[in-house]
Every structure is written in structure tokens, then in C-alpha cells.
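Only a single protein chain was left out; the remaining protein chains are all shown in position.
Take a look at chain A:
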């Protein structure tokens, strides 16, 4: 054991391939859309309900990831994924159609990295030769559950975030040369700083992000400068600023270019999407497209993925509870970075 909640992967499981399927708003507005593997022109993705569309996105991302890894579904051993719908039915239905042994993971919007860590553990234990791991969200299915009906008119504040329609799946295998591999993971604690505004989740999540960030770096014995990129999940504009302030105060030096946030960048800073993107698919879509591709191209040799999640429900919010949050970190290394 390295430190409490920190796992070091001696076998260096590899992300052999990764794929993303996304919806129309993402196709039109996201600077990452050219890197997504499938884009739909309708929020319903050719299905009858939003929940079915949600499941379709997960199934698509699984197929696409397998294709890119030049594998078939019969090569896969596990599906590890999650979403935000009650009881995670989209993931459950997608798992039913793949027929794979399945573990549903709920870490809210931090599921992309908790799934990666879980997949790496299965691989490291020798229990799997291929694990499909990821997370997804579908705007309409999530908004209706957590907030108001889609067509209900109310004024969203600047600090609100926009749930993305996207699914990202990674194909995790035992170590292979030439692909990004997972060197360390830090399982997040649940941090609650008492914030209660469900339209300002970035601010609620920033302390959780900082907690995991500090624990991960202390366990790894690294400094922020050792990473080519430190990318949080969906803190958005407000949360990112708060996270950076906390890091600065603790004595870390923040580098504008290397400290990214998937949610803040997801819609290119368009004010129509307020403080940026959120949702379980947000971090998954960026990690499994832009970050993965940059690692494959050699631009990033060492990356720290820190997906953040707000663990609230509409019930706890209405009962006046605060918003507990978490952040799971996964460190990826590529080529030379492996020996650092």
C-alpha cells in the first residue's frame, strides 16, 4: 500500500483504445467534436425516449472502442460503467445488450476515472484481458431527473452548468507498449464543505478535487510540474477558479496551460452554456478523445485525470442537505513517462 486510498499499478494496465459517442449540441458547439467517433443529429439518437438514447450512446461507445482496439465483444471480459439516471438503468440496459459481466459504478460525474481505476484493478489482478470502462450522460434524461422539465422556463444563473450528451468508453488491457498506461489511482474521499446550491456544483466540487489532488501528489512524490496536463472533470469556470485558488494557497504553482478542466473547455467557453459542461459523460468524452489522442501523439507523456462528482439527489437537496462531493484521480503515462 502506498498511502490510504492510493493504488500503484505495478503491471501498468494499458488503455488500448477509447471512443466517444455524442449528441447534437456537442456536435455543433464542442471544440472536441472532430475527435468524437460518432455524433448524432438528434438528442434522441434515433430512439423513442431520452433514456433509450442514453443507453444507445453507451452501446455505441462500447462498439466503437472495441472496433478501434480491433477486438470483438467476445474478447471483452467486463463492462464497468455508470451514469446519473436513477438506478443507472441506461448502463444496466446497455450491459444487458452487450451480455458482458457487468459492474455498475456510481461516482456521479467522477465515474469516468473510478471506472478506469476499477478496470485497472481487474486487469492487474489478472482477472481480465479486456475491460470496457467508462461513463455517460444524456442531457434531457439527466436534467429532468435533477432539475426541471426541459421546456420549463426559468432563468439559469451564470454559474449553472450544462449536462452533456455523450458517452466515453475505454478498452483497458494488460500492459502493451505504445499506448497510455495507468500507473496510479487515488480513490477520492467524500468532501462536504456545506455548499447547497445545485446550480453551482463546480464550487461544491472544487474542495473534493483539491483533496484528491493533494493526496495523489503526496503519495506519488510528485509536483504539478511533473505532469504535462492536470485535467479536472467538470468544475466549470467557477469551480476551476476556486480549485486553482485553493492550490495556490497551499503553495502549488498553477500553470494556466497545463491545468485544464474538461467542463470549462467542453463548449469552448460559449456563454450559452453558462459556466461550462457537466455530467458523467463530460470528463469521459474529453479524457477518451482529446487527452487520449494527445497521449498517443506523444504531446502528453504524463497526465493526471481528476474527474469530479457531486453526490446529491433532488431529494437530499429539497430536504436541505448540503452537496457531498468526490474526485477520483487516475494517472496515465506514455513512453518515457513510464520510467519517470
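As a convention for this text, a residue touches a chain if its C-beta (ideal position, glycine included) is under 8 Å from a C-beta of that chain, and two chains touch if they have at least 3 such contacts; residues count from 1.
Following the convention adopted for this analysis, contacts and distances are computed from a predicted model.
The chain absent from the displayed complex carries the UniProt protein name "Stage V sporulation protein AC", chosen from "Putative RDD family membrane protein YckC", "Stage V sporulation protein AC", "Branched-chain amino acid transport" or "DNA polymerase-3 subunit epsilon".
Residue A:242 is the one among A:108, A:187 or A:242 that touches the chain missing from this view. Although one chain is hidden here, its contacts on chain A can still be listed: residues 48-51, 144, 148-159, 193-195, 200, 203, 207, 210, 238, 241-242, 245-246, 249-250.
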